[in-house]
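Here it is: the structure, laid out below.
Removed from the display is one protein chain of the complex; every other protein chain stays in position.
Lettered A and B in written order, each chain numbered from 1.
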Amino acid sequence: MPLYIVRRLLQSLLILFGITVVTFILLYLLPADPVRQIAGRSATAATVESIRHQLGLDLPLYQQYGRYLWGLLHGDLGRSYLQKTDVATLIWSRLPATLLLMVGAIACELALGLTMGLFAALKRGSALDQGLMLISFVGVSAPQFVVGILLLYVFAVQLGWFPIGGYGHFSNLVLPALTLGFLGAGWYSRMMRSSMIDVLRQDYVRTARSKGLSRARVLFGHAVPNAILPIVAMIGIDIGVFMSGIVVVESVFGWPGIGQLAWQAIQRVDIPIIMGVTLISALAIVLGNLLADLVTPLIDPRIKLQ
Amino acid sequence: MYRHLMTGVAVAALLLGATGAFADQPKQGGSMIVTYKDDVSTLDPAIGYDWQNWSMIKSLYSRLMDYKPGTTELTPDLAESYSISSDGLTYTFKLRQGVKFHNGRVMTADDVAYSYNRAVDPKTQSPGQGFFKAIAGYDDMAAGKATSLSGVKVIDPNTIAITLSKPDATFLQVVALNFASVVAKEDVAQYGADYGHHPDGTGAFYVDHWTLGQELEFKRNPDYYVKGTPYLDEIDFKIGAEPLTALLQLQKGQVDILGDGIPPAKFLEVMNDPEQKKLVVQGAQLETSYLTMKTTMKPFDNVKVRQAVNMAINKDRIIKIINGRAVPATQPLPPGMPGYDKDFKGYAYDPAKAQELLKEANYDTSQSFDLYVYNTDPNPRIAQAIQQDLAAVGMKANIKSLDQANIIAAGGEPDQAPMIWSGGMGWIADFPDPSDFYGPILGCSSAVKGGWNWALYCNKTVEAEAAKADAMVAPDQQQARADLWKKIFTVDIMADAPWAPVFHEERYTMHTARIAGADNLFVDPVHIPVNYNAVYATDAQ
Partner (left out) sequence: MTALEAGSAAPLSVWARLLRRPLAVAGLVVIVVTVLAAVLAPWITPYPPDQQFFDGLTIEGAPLPPNGQYLFGTDLLGRDLLSRLVFGAQTSLLIGVVANGIAVLIGATIGILAGYFRGFIGAVLMRFTDLMMAFPALLLAIVLAATFKPSLWIVALVIAMVNWVQIARVIFTETRSLAERDFVVAERSLGAGSGRILTRHILPHLVPTLLVYSTLGISTTVLLEATLSYLGVGVQPPTPSWGNIIFENQTYFSSAPWLVFIPGVAIIVLALAFNLVGDALRDVLDPTQQGHH
């Protein structure tokens, strides 16, 4: 097992390295000239070239990449052309907000998804089952952008139960977390339902009932814990899905996380920030996948680790 | 300077709105909350060049000359007085005594010289470097051959003389630019590249604290040399506020000024509500939004085609689409700019005449061209309205809606972007002088690859006239100078029609009743959103 972890970690490093190369090349291909943006419109050609030289942007591509990599190893993610701040500082200051949002979303999707799935399984075939599954379908089908604006409009603008976007209070977290988690809730409720149905059919459940254990105890002591396992294994993958979701959700609600930062940077073609955020998100995804891959075999012993 | 369509940096304009009298006497004290969506990038005066930090820097730092609040009139500021030599080349400024930096040290002429040299030093990478090119010794320093400007001389601790290489009527305006603000060298040395986040000047306010992404707080400078101002004790900038949320907060009285302006989606709602309309001040801006046509590319290499475009556009309909927040434009210069001709009719909306011109030019109606537009609302909509107008006279435009950086890159290429809608990236003068509306965007020297003259327009006769106008330095020549510029823009340039001017945006500033001041302070041509030094709080104790 430890050998497997080490191997996966090394592979992950390789992936991150690959991402930096790909991103760097893509940004290099952009016709937009960052130096022109920094130099401003009144700059003479001489000024522009001088700035270009100072930033090292007149060096060959591989040298520029080498410098960037060297900086990375020292924790320096470069400096934003437009915001005149270190990228690392910008990301660091916004990371807590995004982490908070992700935790909130995971809480929402587990709470909603597991509950819906449980009741659907228990009342299998009934109208409740069908209704809950329809809701979960909507969750999976609805674009997060639309869900976000809908929730904002109904609960914040019209009913006034929640603030309209913003950050700082628990009440600010509710709507964005719901929006981000609604998709996962849809997934999880269906997974939970089929997982529960599976588990309830198992022999050990019938054995437990025949031993005289109460329904509740069988349910919560044996069935549910077993049913939840495959779902928990998927949480790691969620992180990857979230990474694209936060760009949308943070922009709709004005949540000051790295998703908002990424979207602004993409719109303004602020290259250092784009690189920095891409890296961080790649890191999160890679770690999330690793986590999921490590947990899954623990749950299904038939799958051997390689 | 760039700015977004519905808010912006006006540089100089007379007001079209009313200038009200003070409701009551300004009181000292109180605070004000201003909301912004985006983080403030830098407060380093040599670097800061966006509409958000422009006025903040004005309040943190001082310059030799400045503008009277609410107007475009220049007046000595850090300088007590100044004189110009008879050949128009040397400006001598006598500085005020006892002006202190926020760190406590007294400012001297050495600091002024340091600041100017710093702005021109290539190592600073200042976007405003080119503005100082009139100063003697600029070329050597910009090329790296000298470490200071030969034309800047410290006479004594309170006197500084600046010599130009040739007479320049716009020089005093340059002196009032943010890039010419006075900075303290020891702070620059201490913070290095991070100086932009630790500003220190001689202005009316100083930075008390700055939490990136959340809040920036200004506090009144008790040692400010203009006694009695600023009135406010504190200004709080709340960052990360979506315009819609900010509006709701203002309606509840939780914030005072909308830094990003009234969100376009709510504009009509606000203006149709008498209670809210009272809180809005309307004013003109020194801004023009226009279509550029690349004079070196088909089909715009034919002047008749360009003139046809001018006649094909229904400006009133476009202004209606933006809820009436602009006035139609007949010429490149905006109203209020010296040289603006209010009687000039320009090209009237006449699709029939436009089609005639196209026929004369043998315009091939089967061809199509790209119309580049910045993808931020409402610019794609305006571009689509223009597209429909052009289609009505037989011109097929394909819209390319892109981010700003890519448009700027394409605009500077001789074979790309034949037509660009300037909205969102429109030209706003850096200072209230017609020369700034010519050189960088219509002059021959900027009609190069990578330049901002996206029409690649170069008319040698016009260029000579422009040079003549800028050589008219003497005060008694100013009217003649304005008249010459008037002719250049309305007669010469409009005849060549490298642009189709469409409208001049109006500015609307919304504030709570708690913050008061003359109307022109809320649409101050030089300060966006408001003149921080001159507004006051009615509830100050």
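Methods note: contacts are C-beta pairs under 8 Å (C-beta built on N, C-alpha and C of every residue); 3 or more make two chains touch, one makes a residue touch a chain.
Since we're looking at a predicted model, the values are computed, not measured.
Chemist: If I consider the whole complex, including the chain that's not displayed, which of B:85, B:388 or B:479 touches that chain?
Modeler: Only one listed residue reaches the unshown chain, and that is B:388.
Chemist: If I consider the whole complex, including the chain that's not displayed, which of A:57, A:197 or A:291 touches that chain?
Modeler: Of the candidates A:57, A:197 or A:291, A:197 is in touch with the missing chain.
Chemist: Decide which residue listed in B:165, B:214, B:323 or B:538 touches the omitted chain of the complex.
Modeler: Considering all chains, including the one not shown, the answer is B:323.
Chemist: Which of A:72, A:100 or A:140 touches the chain that is not shown?
Modeler: In the full complex, the listed residue that touches the missing chain is A:140.
Chemist: Spell out, residue by residue, where the missing chain touches chain B.
Modeler: Output for chain B: 243-244, 263-266, 268-269, 272, 317, 320-324, 375, 377-378, 380-381, 383-385, 387-388, 398-403, 406, 409.
Chemist: Contacts of chain A with the missing chain: which residues?
Modeler: Its contact residues with the unshown chain are 11-12, 14-15, 18-19, 22-23, 26-27, 29-32, 130, 134, 137-138, 140-146, 149-150, 152-153, 157, 191, 194, 197-198, 201, 237, 240-241, 243-244, 247-248, 252, 266, 269, 274, 278, 281-282, 285-286, 289, 296, 300, 302-304, 306.
Just so we're on the same page, only the chains that are shown with their structure count from here on.
Chemist: Cα centroid separation between chain A and chain B, in whole Å?
Modeler: 40
Chemist: With touch defined as at the start, can you tell me which chain B residues reach chain A in the complex?
Modeler: That would be residues 1, 37-39, 41-42, 44, 47, 49, 122-123, 125, 127-131, 133, 142-144, 193, 196-197, 212-214, 240-242, 244-245, 248, 375, 403-406, 408-410, 412, 430, 440, 448, 450, 452 of chain B.
Chemist: Within the complex, which stretch of chain A touches chain B?
Modeler: 30-34, 36-48, 50-51, 54, 79, 82-85, 89-90, 93-94, 163-167, 254, 256, 264, 266-269
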